[in-house]
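This report refers to the structure that appears directly beneath it.
Here the complex is missing a single protein chain, while all its other protein chains stay put.
A and B label the chains in the order they appear, each numbered from 1.
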Amino acid sequence: MSMSDGPKPLHTAKSEQIDEDREAVGTPPGSSSAARRKGKLFGAWSDRWAALPRQKQWLFLIVVVALAYLLPVINPPFISTEPGNDFPLACQLMAIYALVAVGLNIVIGYAGLLDLGYIAFFAVGSYTAAMLTSPDSAFIKIPYLWTIPVAMAVTMFVGVLLGLPTLRLRGDYLAIVTLGFGEIVRILATIIPAMKGQVGFQNVGHPPGVGADGIPIFANSNGTPWYWLTLTILIVILFLVGNLERSRVGRSWIAIREDEDAAETMGVPTFKYKVWAFAMGAGIGGLAGALMGGQVGFVNNQKFDVVTSILFVAAVVLGGAGNKVGAIIGGALVAYIPLRFTAVAEYKFLIFGLALCLIMIYRSHGLLAARQQLLAYGQKAYAAVKKSNDAKNAQPATNLGEELSK
Amino acid sequence: MSESAELTGPRTRIPSEGVAETAASERDIGVKVGDNLVEVKNLTVKFGGLLAMDDVSFNIKRGEILGLIGPNGAGKTTCFNAMTGVYKPTSGQVLLEGKLLNGMKQHKITRAGLARTFQNIRLFGEMTALENVVVGLDARHKTSVVGALLRLPRHIREEKSAIERGMALLEFVGIADQAATLSRHLPYGSQRRLEIARALATDPKVLCLDEPAAGFNPAEKEELMQLIRIIRDDGYTVLLIEHDMKLVMGVTDRIVVLEFGKKIADNIPSVIREDPKVVSAYLGEPEDDFA
Partner (left out) sequence: MLPTILLAAPVSNDWITLDFPSLAQNFWSATFDGLTFGSIYALVALGYTLVYGVLNLINFAHSEVFIMGCYGVWFTLSFLGFGPSAPNLDIGQIIVNLLLAFIVAIAASALTAFLLERLAYKPLRKRNAPRLVFLITAIGASFTIQYLIFIWRGPVPEQALTMFKPTPIFDVFGTIIYSDQLIIVCAAVIMMVVTDLFISKSRTGRGIRAVAQDPDTATLMGVNKERIIITTFVIGGILAGAAALFYVMKIPSGVVYNGGFILGIKAFAAAVLGGIGNVRGALLGGLLLGLIGNYGQILLGNSQWTDVVAFMVLVLVLLFRPEGILGTSLGRSKA
């Protein structure tokens, strides 16, 4: 049995019921595109977005990105988390969570695999950065920026190591194994002497550069440069994940999520792509962990509770599983709410636990119900189809082939 | 292109040469037309103590439409599943172009050239019709994960051709105007047709259709038969499981009859129709099923 997401209306249709079923779904041809995403509150947004000309989309994106970069500098009064929490540092945490959510979204949202121990990859990334830069560690030292790719490689390796035995199993076993794994990594950090347990590693490295006042630019308390670094990495990752999404890799992941057996029958090497999803997700988690370790400057075993893993899941689900923009918003929200509303910070686990249940019960598509694009050149084809359909409604003889070859 | 693109509905049309060409197989097949493409040898499947298939042997010749029929529970779908790697046969062999398929992973069998549709429709509901077909097309793509990540030239080439071929396939089965529709929102008939398009997309040497006409009315069945003939005429070999005898008699070149997991007949339709063993096997069936 496969764990699958998304309704399959005719999946179990018995032949006797088929006639009734088709009455129910039988829409006249041509009108079906109008029926798409009906009743979705935010669905209209993604349709409207797709309808915008390319230049306008770019312009809009540039404005959004510029605003995102300027966020800690502007420090907008109502949005700011101060005086309770330093706003640039809050921005950094939001970016980290967004990065984590984008990574976990590959595993949960695309491939439909429930990973409840994602914090473990985050931890592995943090420890990799710490153990390769902190003076407290007995390992060889390398410059901090080099630890980022190393951390990604190490976590990907760990992800594959955990994935190889468990991804052959049914999806729900994976959930419990990853949950256990999340806890085990923390315990191992406690009982393996080289990982220094609660004592941890001080003075984790940071990128080079010293300001005019002699204080390093990437000082622990200086959130803005860290935020800019993380945001830049986030944007690069988004591009790469977008590339994967609009390729056979993304299509294979979604096919696995929708119906693993059918995907296998259609020639998708399901196991291979599940391992890839796991490895990609792990790599991004490790990357986020390395950034977090560098910014905080101190890594010990106390920061990697499994409960934080559940917050990560909440971040993905909140924005809408399978939707990377949603994941960013979800991740940022999960980091932002406890920092902004310090009165409820104590209840954050309760709030997000409850949010998980309520979203699943009432709105399983998440806040932002946008669908992923799975074809690199799909928009043109869809536009041609739409044009042909429209023309057909007006006058019956239009040549679809001509439209396509334009 | 021709008037075939007048998409008055998802139903009957004869696709134009151009469409058929883009949609058609591009692989060389190692056997000549009329020779054995698939050989099923002494296939036996046991579930626990239950003998679902007992020593069944038959061949599929290149370029033919072979019907696989039998009363309910005769083992038709079991045979399908054993051939396509869903079940491991207890004993016996399945050969494609003389190459043994037993023990191969399912997706490898598909890539080797044995594609199938499902009796109970199993589309990827959250994907559009075009995306569903492109998943099938991916079976012959070679882009690696890294290639996709960095948008290397091959990836771009394959993506572009995938759109073209995908649309051609959708047009071939007659649902091109619904390319952008999520497959779970498609009307029932279009879902069935999309299943066929998705299977064709894997560039099969043999296309296995599992009751593709289930739930169709007679007029739609007639259209489907037309489509299956066109698929064959395009150079595909078709294995058709069907319950409806009328459809089978009308479209197939040869018929294999199963009963209780055993092969009881293997001949051309006109002979099968008169075969007393087949008639008695179907006696319990309603009259109109056995025309």
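Annotations for the structure displayed:
Convention: a contact is a pair of C-beta atoms (placed from the backbone, for glycine too) under 8 Å apart; a residue touches a chain by one contact, two chains touch by 3 or more.
Keep in mind the model is a prediction, meaning the values are calculated, not measured.
When the full complex is examined, the chain removed from view is found to touch A. Between the chain not shown and the residues A:Y144, A:F181 or A:W253, the one that touches is A:F181. As for the chain not pictured, it touches subunit A at residues 1, 3-7, 108, 112, 114, 116, 135-136, 138, 165-166, 169, 171-173, 175-177, 179-181, 183-184, 187-188, 190-194, 196, 199, 202, 257, 306-307, 310, 313-314, 317, 321, 346-347, 349-350, 352-357, 360-361, 364.
Just so we're on the same page, only the chains that are shown with their structure count from here on.
Each chain gets a centre from the mean of its Cα atoms; for subunit A and subunit B, those two points are 37 Å apart. Across the complex, subunit A is touched by residues 1, 3, 5-10, 16, 18-19, 84, 86, 105-107, 110-111, 115-116, 118, 120-128, 130-131, 134-136, 138-139, 141, 143, 145, 148-151, 155-156, 158-160, 162-164, 166-167, 171, 175-182, 184-191, 198-199, 202, 214-215 of subunit B.
Within the complex formed with subunit B, the residues of subunit A that make contact are 5-13, 15, 18-19, 21-22, 25-27, 29-30, 32-33, 35-36, 240, 243-244, 246-252, 254-255, 257-259, 261-270, 276, 322, 371, 374-378, 380-382, 385-386, 388-389, 392, 396-402, 404.
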